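With one protein chain removed, the remaining protein chains of the complex are shown where they sit.
Let's turn to subunit A:
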Amino acid sequence: MKVDKVIAPAQSILPLQLRAVGYSVGKTRLLDGIDLTVRAGKRLVVMGPNGAGKSLLLRLCHGLIAPTSGSVSWQTQDPRPAAQAMVLQRPVVLRRSVRANLDYPLALAGYARAARDEMVQKTLARFGLIALAERPARLLSGGEQQRLALARAWALRPQVLFLDEPSAALDPSATRAIEDLIGQFSAEGITIVMTSHDLFQARRLAQDIAFLHRGRLIEHGPAAQFFDAPQTPQARDFLGGALIW
């Protein structure tokens, strides 16, 4: 079988560089002094207790919020390149059919009707959504909606995909399906940056780990090293299950 390769990008938007990034609301510093480089081709899992700032970090990278200090810069110097997509922690599917949900961002991106129809059809097939194509997206199960959210992001042909807790509210079999898809995306050459609070999931998926604690990035490196020999007491507590908040 011929593998459907992602169209080779004209120019890589990666690496993504965060330099001394801070994010404050009022006087509260929610993220502080974050230096992070996202390299092409890796699966990076951002870990940390609840409220550590994982979602904020991904939204900053994706360009949904702007840092209040420091800089977020892409290789192309584009402030917000198109070749990146995100699945939000609580993705919103539009009150339309599954097909229309997939078509929507492609229409925004300016693809012509015929090209869109072909891309949507391919995406439906790729994600096992053909039987659901005409169903109202809001009536899908949680697992199906999450699959649609992933499909919608994938259809944009991103070089990097940000996934915020992609399987947080799902049962084990749906979680398994999502993890399989993430593995396939990665094999297709899409860079993955995801958050997870699930240690087992992180072990299964991560090549690199970034560990956030109270808005600071206190560990960053290969996953094996993080799990076998965490450098900070916070990470040790977290891995031992003692640090949840």
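Structural remarks
The rule is short, and it goes like this: contacts are C-beta pairs under 8 Å (C-beta built on N, C-alpha and C of every residue); 3 or more make two chains touch, one makes a residue touch a chain; residues count from 1.
Everything that follows uses one rule, which is that contacts and distances are computed from a predicted model.
One chain of this complex is left out of the view, and of "Succinate dehydrogenase/fumarate reductase iron-sulfur subunit", "4Fe-4S ferredoxin-type domain-containing protein", "GTP-binding protein" or "Sulfate/tungstate uptake family ABC transporter, permease protein", the protein name its UniProt record gives is "Sulfate/tungstate uptake family ABC transporter, permease protein". For the chain left out of this panel, the touching residue among A:Pro15, A:Gly41, A:Gly70 or A:Pro91 is A:Pro91.
Only one residue from A:Leu139, A:Ala169 or A:Ala224 touches the chain missing from this view: A:Leu139. Across the entire complex, the residue among A:Pro105, A:Gly143 or A:Gly221 in touch with the chain not shown is A:Pro105.
Annotation for subunit A: contacts to the undisplayed chain at residues 59, 62, 64, 82, 85-86, 88, 91-92, 94-96, 104-105, 108-109, 136-139, 152.
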